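A single protein chain has been removed from this complex, and every other one stays in its place.
Then we have chain A:
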Amino acid sequence: MFKDESSYSVNPAGEGLPAWSAEAMVVAHSAPVLARMERYMARLALADAQRVWIRAQVIRQLQEVTVDQEALFARAFASLHQALATLGNGDELDARLDLSLNKPVNAAQDVRSCRWLQQQVAPAIRRSTMASLPMDRSWLGAVSRLWQTLFKRSKVLVSRRILTGEV
């Protein structure tokens, strides 16, 4: 489940400070990439602390590898999803789903959000058969049955089973 600022230290005591200049370089060179990441996170309605933490993760990942401009967006987005997955106990789809459904942070849950939603949308299937029964629709048959009813008195009024509790 999600972890808020109480679970995650946004900037653990002084960590990262030595790399401050390298981080600034990344931010300066990847402004459009980070802008898009911000846009993405804005659509997810993350808490501020979560957003800052994810941003830091993305920047750190970009710092660690050297990629050409073409792959920069893909790399950044992959990092963002990786960070989201960390928030969602290993699955970024679950994390996004929890945010979409406004589920409470750290809610106790037996199944993953994705599976839970599938269970809610439709109950478990228990198959029955439903096939049309044979019915003689011919007029000749109808005339024959009428004949029997009128002159042979062999009609059966109802062929339904008597039900329990029925008067």
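General remarks:
Following the convention adopted for this analysis, a contact is a pair of C-beta atoms (placed from the backbone, for glycine too) under 8 Å apart; a residue touches a chain by one contact, two chains touch by 3 or more; residues count from 1.
The criterion applied here is as follows: contacts and distances are computed from a predicted model.
Remark: of the listed names "ABC transporter permease", "Glycosyltransferase 2-like domain-containing protein", "NH(3)-dependent NAD(+) synthetase" or "Glucans biosynthesis glucosyltransferase H", the one matching the undisplayed chain in UniProt is "Glucans biosynthesis glucosyltransferase H". By the touch criterion stated above, the residues of chain A touching the omitted chain are 31-32, 35-36, 38-40, 43-45, 69-70, 72-74, 77-78, 81, 93, 96-97, 99-102, 113-114, 117-123, 125-133, 135-139, 141-142, 145, 156-166.
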